[in-house]
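Reviewing the structure listed below.
Missing here: one protein chain of the complex. Every other protein chain is in place.
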Amino acid sequence: MSNVNLSVDVGGLKLKNPILLASGTIGYGNEIAEFTDLSKLGGIVTKSLSLKPRKGNPPQRIVETPSGMLNAIGLANVGVEAFINEKIPFLKTLDSALICNIAASSIEEYVECVKILTSIDTIKAFEINVSCPNVKEGGLEFGNNLAAVGKITEQSRLATDKPIIIKLSPNVSRISDFAKVVKENGGNAVSAINTLVGTAFDINTCKPKIKNITGGLSGPAIKPVALAKVLEIKRNVDIPIIGIGGLMNWQDAAEMMIVGASAFQLGTVNFINPNAGIEILNGLINYCEQKSIKNISELTGSFQI
Amino acid sequence: MSNVNLSVDVGGLKLKNPILLASGTIGYGNEIAEFTDLSKLGGIVTKSLSLKPRKGNPPQRIVETPSGMLNAIGLANVGVEAFINEKIPFLKTLDSALICNIAASSIEEYVECVKILTSIDTIKAFEINVSCPNVKEGGLEFGNNLAAVGKITEQSRLATDKPIIIKLSPNVSRISDFAKVVKENGGNAVSAINTLVGTAFDINTCKPKIKNITGGLSGPAIKPVALAKVLEIKRNVDIPIIGIGGLMNWQDAAEMMIVGASAFQLGTVNFINPNAGIEILNGLINYCEQKSIKNISELTGSFQI
Amino acid sequence: MFIEKAPVVTTQIMNDGIFLLKVFSPSIASVAKPGQFCNIKVSGNSFPLLRRPFSICNVDGGSLFFLFDIHGEGTKILSEKNEGDCLEILGPLGKGFVIDGDYNTAVILAGGLGAAPFPFLVKNLPSDKNVVSFVGARSKKQIVKYGLQNVFTATDDGSEGFKGTVLDLFNEQLKKNPYNGIRIFACGPNAMLAAVQKYCNDNNYNCQLSIESAMACGFGICQGCPVVSAVDDSYLLICKDGPVFDARAIML
Partner (left out) sequence: MFIEKAPVVTTQIMNDGIFLLKVFSPSIASVAKPGQFCNIKVSGNSFPLLRRPFSICNVDGGSLFFLFDIHGEGTKILSEKNEGDCLEILGPLGKGFVIDGDYNTAVILAGGLGAAPFPFLVKNLPSDKNVVSFVGARSKKQIVKYGLQNVFTATDDGSEGFKGTVLDLFNEQLKKNPYNGIRIFACGPNAMLAAVQKYCNDNNYNCQLSIESAMACGFGICQGCPVVSAVDDSYLLICKDGPVFDARAIML
């Protein structure tokens, strides 16, 4: 056993280590479990759930871009009911924190989802996705509107005792203003960032490469932007941050913690290396030992400016 | 000679072809002229000028990132006077349109720069940089403020008869709102995009890799974002667009025109292949011939959604 | 399913820029089934970012074969691998061909690189089945017969065999020789598969289609590879529910 204390506390959510797998990049955990031991990770965040099932967008849903990818899955998900009946039994068997991500098209729907799900013991926290760029009614509009984010935070805060994490959109001028609103309305933490809006077109057909026209850009290409957003929040608002965006290896993860993240999520890298979480865990332990860091949480915001 | 008509008109600015080299990526043209024939290009945009010379930021100013780079040059420039005396003589010898980019820290300074420079015949248009993320006083604040962008457009419009192009920041929620303000205040065109705010930290020292802490992300990593921003403007505002961001080859350039650009600028690619402009020109001519396109301007906004 | 570091054994150039790659990947080889695929990391760095999916073309002892042509940057890098270079392979993925059941003749319809999954299929067909293969391509140079049996060829330009599509060729051939107890196995471009699907459904042939799409993960976590279900109002995932589907199960 390592003598580095890996546990972190993210706004009341206790994690045995800061490594989370990001919403939408591991489904409900069962498929990736063939390649990695999820129980060794701090936690997993399930695919955004809505009250009713969603089919998602028609193909083509993804396209590769330089050091990144665009996706417009359209929040395909099984809905709250099937999630409880079909997905929780497997998730219950895991020894890592289950964070349930929720995406809705109205404030009422957010609240209803939280209310239903909060009775499930296995769920340790909620991540409220106000920032999905790929659904028309909700997502983006909420994520760019300070008042809406405040309202959603406040209302979902009232619906549960569990930590409420708001997942912020990077497609705004000052993300720290949104983090401030989350704090003011009782949110326990923020996740940053969701994907950047991007597109790609086929120069032979002149058609968009993804059917939804625009998609969300993820992967290493966005890492510098994600780091800057997390740093901006850290320097302006006193709220725990879960850092997300382009993390591929333990060096990236350490960098994300240094700029201010209390924990971090791995997204696109899971597609390429489904065992990345554990490799990053080992890399971080070694890094902490080299630097004589006793508690991994000391890394959070340890930047020297 | 090709029988494709390559000329384009960008809000009154006539270019013999849509290829421009971007501000800050070719200095004042003299060094890159050793590697490429600038007179074959539609035009060049000089490094952002301010009224007085600027030293720029201390090192380190740049760092490579996945498929991109961060820079925080800090608008190092010779100032208006030295520009006229030392740089114009060479620029005058070129047979391509000279666009003068201006960055200032107050509306008055923008206006004064334009007023002084408008008397120089060689200058065919002004590109007003309201979006440089790397100077403290001005840049970013202007670029994120609709009223300020409107005011700068209006005032610089009054200061010259030459086309006024406003270079927009991508670090906003809705870039098309800014394009609309530019149009309403008499701007002739917009350039999109400037760099995205990003950062990178050294995990051994915990210090930022660039002295300015944050920098501007450019290169292929940002191409999907640039395309989405140009498309957003094209679908919402009737104003000519100069597309910029991550263009590396003629395919990228064609894609940029398809989503809505009347002309485009090459930035980071100049560092890697200083002859890229001419290679892209040839590639586009061939592409137009293959597609039986008579006027390259037909490509602009030819997307099929 | 494994993630296996597999050394390249040989890279063989077939005709006209088509490559046959042999890698030593015993864990995957030991469990692979015909019609399954692998998702391959073609470089040791992050360019290209995503893995690239390839059908398992054949298995020989502990080795896997992949048949591919140069499409973009990823396949270009793959084509330049030398003996001893290591690839990181994730597989075997997806559901393969159903080879058991009540039929006498396995009819293979392959368009271009769609020939890739069939050598391994042919090898594994129950011994009581006949095989007849129809292979189509733009021209003679792109015809791949590796590992196939009883091959009839069709080319768009008539430079080899029948001039026309594989489907037309098969239809012609059927008139001369009414094979009995047919099950069709098809792989190739989408347009071809759509035609085959219609043809089989109209004529009531049992038919299995191996289809492609852009993929990020290859094993069901990204939801990037949907195909419309013909059964209900939902999407199936090509990587997990396929890549081989019954022609009646999906809408192309």
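Points to keep in mind about this one:
We call the chains A, B and C, going by the order they appear; numbering starts again at 1 in every chain.
The rule we apply is simple: a contact is a pair of C-beta atoms (placed from the backbone, for glycine too) under 8 Å apart; a residue touches a chain by one contact, two chains touch by 3 or more.
Just so we're clear, the structure is a prediction, and the values are computed from it rather than from any experiment.
One chain is not displayed; in the complete assembly it touches the shown chains B, C. Between the chain not shown and the residues C:Phe2, C:Phe24, C:Phe47 or C:Tyr205, the one that touches is C:Phe47.
The missing chain, though absent from the display, is touched by one residue of A:Gly11, A:Gly42, A:Pro66 or A:Gly260; that residue is A:Pro66.
Only one of B:Gly43, B:Gly150, B:Gly219 or B:Gly260 touches the absent chain when the whole complex is considered: B:Gly219. From the options B:Gly56, B:Gly79 or B:Gly186, the residue with contact to the unseen chain in the full assembly is B:Gly56.
Within the entire complex, the positions of chain B that touch the omitted partner chain are 24-27, 31-32, 34-35, 47, 55-56, 58-64, 67-69, 71, 73, 76, 219-220, 248, 268, 270-275.
Residues of chain C in touch with the missing chain: 45-47, 73.
Just so we're on the same page, only the chains that are shown with their structure count from here on.
We define each chain's centre as the mean of its Cα atoms; on that basis chain A and chain C are separated by 36 Å. Separating the centre of chain A from that of chain B, both taken as means of CA atoms, is a distance of 34 Å. Computed centre separation for the pair chain B/chain C is 47 angstrom, with centres defined by C-alpha atoms.
Touching of two or more other chains is recorded for residues 46-47 of chain C. Shared interface positions of chain A, i.e. residues touching 2 or more other chains, are given as 67-68, 219-220.
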